[in-house]
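Missing here is one protein chain; the remaining ones are kept as they sit in the complex.
In order of appearance the chains are A, B and C, and numbering begins at 1 in each one.
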Amino acid sequence: MKKIINDPNEVVQDMVQGLVAAYPTKLKVVPDTLVIARQDAPVQGKVGLVSGGGSGHEPAHAGYIGKGMLDCAVAGEVFTSPTPDQVLEGIKAADGGEGVFLVIKNYTGDVLNFEMAAELAEAEGIQVEKVIVNDDVAVEDSSFTTGRRGIAGTVLVHKIAGAMAENGASLQEVKRVAEKVVANIRSMGMALTSGTVPAAGKPSFQLEENEMEIGIGIHGEPGIERKPIASADDIATELVERIMNDMEIPKESEVAVMINGLGATPEMELFIVNQKVQSILKDRGIYVFQTFVGEFMTSLEMAGCSVTLLKLDDELKSLLGAPSEAPAFRI
Amino acid sequence: MKKIINDPNEVVQDMVQGLVAAYPTKLKVVPDTLVIARQDAPVQGKVGLVSGGGSGHEPAHAGYIGKGMLDCAVAGEVFTSPTPDQVLEGIKAADGGEGVFLVIKNYTGDVLNFEMAAELAEAEGIQVEKVIVNDDVAVEDSSFTTGRRGIAGTVLVHKIAGAMAENGASLQEVKRVAEKVVANIRSMGMALTSGTVPAAGKPSFQLEENEMEIGIGIHGEPGIERKPIASADDIATELVERIMNDMEIPKESEVAVMINGLGATPEMELFIVNQKVQSILKDRGIYVFQTFVGEFMTSLEMAGCSVTLLKLDDELKSLLGAPSEAPAFRI
Amino acid sequence: MRLDVNKTIQWMQLTNEKMQANKDYLTTLDQPIGDGDHGINMARGFQEVASKLNESTYTNVSDVLKDVAMTLMSKVGGASGPLFGTAFLKLSTKLKGEESVKQDIFGTALTEAVNGLKQRGKAEEGEKTMVDMWAPIAQLFLEDSNVTADTLLSTADSALTKIKEMTATKGRAAYFKDKTVGHQDPGAASTYLIFEALAEVWKGDSER
Partner (left out) sequence: MRLDVNKTIQWMQLTNEKMQANKDYLTTLDQPIGDGDHGINMARGFQEVASKLNESTYTNVSDVLKDVAMTLMSKVGGASGPLFGTAFLKLSTKLKGEESVKQDIFGTALTEAVNGLKQRGKAEEGEKTMVDMWAPIAQLFLEDSNVTADTLLSTADSALTKIKEMTATKGRAAYFKDKTVGHQDPGAASTYLIFEALAEVWKGDSER
């Protein structure tokens, strides 16, 4: 394992300290927790926005804290969802009297811990609503199983729900718009290599020198298929087609595109993928309202990428384009 | 070689297409070149700012194009400086009548090609000035040799010279402030793994499973020492100390800090390094005006990081904090 | 068996020893069909449980189990943390007021725990989760009026054998679908350790 760390069991603590030290005027840590909040949180009179989950997906989620996006992010151990008491601290830190909205990625652990925190918060008189993001089309969408995973699309839920909250919307309005995003967003990823959880010390899985995995999750969960590495154009085509088979995007629609790097993939390669994604959309008569290329939801040092498409209407467009002061998502 | 690319000989072309497709309202390509420019370039009445170099260092340099930073970036082949005719196209595209300023990293190839381009531009009646960035303290500073390399600190030269030009300063004033930055900026990097040039198909160098290299350059040029991997705290300490041995930073000074990822290093690790860098500076009574953590000057998918310190005065502080609309450097 | 404060504490301390001893084993189970953190999570959680019980004094079983529940809830994380937390919280609630817990009331409390687990995790029996270990044990205590350490162990053993052959449809393992058949469920394996500890405490009791 080659990593620039101190104690592998303390990486999350060290990271949170280093994060807040980088943006001391923007962020603060809730004392004795791994909860990071806007310096001015709780913002009175505004719905509070809280997200979080296991660490190892940086800049998710603490990088998305700031005016126009999240109020708080709760950091769990690497790839392990945070506990309800920590999430409760996040909810309290975000509560400005208008209720708190939770953005949860659809993993059993995240859902359980955040839901329990919501119950605890409600017991303390804080109104809580939530949305569960499940944008990963690599997984069958069945109500009998765990269902689809939440991946990079989650960041656009933060963005749009955050803009709505910043506009002074009510908890119910924030929920409505967040659910609209979830209904219209789809993602799919692929990987060339595995990341290594620091405390585990060895890669989570193995891919052969000439192999890639299509549909992989951000913790290395299995995807759709392992096969020989294809060209960037073929990879982009497969990801986009699987997304569009799942969600119809009619001609003349407007979409947002996110090309997300999983950690070790150079930006050069993300732009090469973007080139093909844009040309496919153009060929299908779909308009691109805005494109995001970079690392938004990583998986430690996994090499690979994901593509996200979000179908937009006028409301979503204006919220997506609204200002954000989050360090990892400046608009 | 595991890469998401099409033809390894066409990666730069594909990347430039994908980049401009991502930001169609902000960037444009000068037809039949690998020169990327602000959509509104040349900006009349403003000194034009041009940088560039070999590709593989993304987001450097095209990500730094935008109001408040560069007007143009010239992309060479991977790790190969662009040719004078390409740089000349960049100079022409940036020339708004007040002259053009070149930010050049100190590598023989870059210096030669940019200087020849400057001569060609002057022959066409365009006034050209330049600064050569050599912030890498890993290399001996000797006028008898090639001298120090330009690495991540270059980005802060773009930022500050860009703000100066945007303020309407003259070519000589832009040069003065750029030289001030170069005089006060120092960097040093380290790596855990090598990147792979797509056309070469195999890693540029080899490090053992337990080995790191201190002082490595952004093309894998040799550094100061290969030795067993140390803790993040020890690495941060060594990088900062080597910088401070080279440039005195008295107590009560104000500095900007950049913690730069070389490509494959997770942001988590960069924040862990930042944590230690900030605490060393604090212990020495040095104030941090602003911190930048992320990937600013990469080396393909090299794992590793660099630390940059820039000593600030009031002028540099106000220019550093001025707005920038560059996609990879929003302020 | 009758569970009093001391026995309950012994039970939890022995469980902690088993979690530490089986940390790597549980993590290994969680690698092929999960994310390889279950042993780390359980060892961290029960370590904290042991410290908590050491530094406090208790007058009834319910309070012990409440502290176990709250500690697991706030230290384990992941899917298993809230689930074990819920199970122990239900035990604690149901056993409130009992100074020395008899078998029948323990069976009712375990049934409450199973209901709590199912509600929390939305898993039914047969989905290859810890539910498939808790449920048959609760049933044993409800239906057999004379449970012994040995019948407890043999019930747990046969549950383990069945679970291994199931296909996961809940939790992280569900993404691995058919590939889960033939692999043991880590949460069921850690639940097994909890009841193995109970049986051993119980045996030590009858041997005395």
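List of remarks:
Basically, a residue touches a chain if its C-beta (ideal position, glycine included) is under 8 Å from a C-beta of that chain, and two chains touch if they have at least 3 such contacts.
Predicted model, so just to flag it, every value in this text is computed and none were measured.
One chain is not depicted; across the entire complex it touches B. Within the set B:14, B:77 or B:135, the residue that contacts the chain not displayed is B:77. Check B:30, B:171 or B:199 against the missing chain and you find that the one touching it is B:199. Within the complete assembly, B:221 is the residue of B:10, B:173 or B:221 that touches the hidden chain.
For chain B, the residues in touch with the chain missing from this view are 54, 76-77, 79-86, 107-109, 112-113, 116, 139, 144-146, 149, 197, 199-200, 204, 217, 219-222.
One rule holds in what follows: only the chains that are shown with their structure count from here on.
Between chain B and chain C the centroid-to-centroid distance comes to 56 Å (mean Cα coordinates, whole Å).
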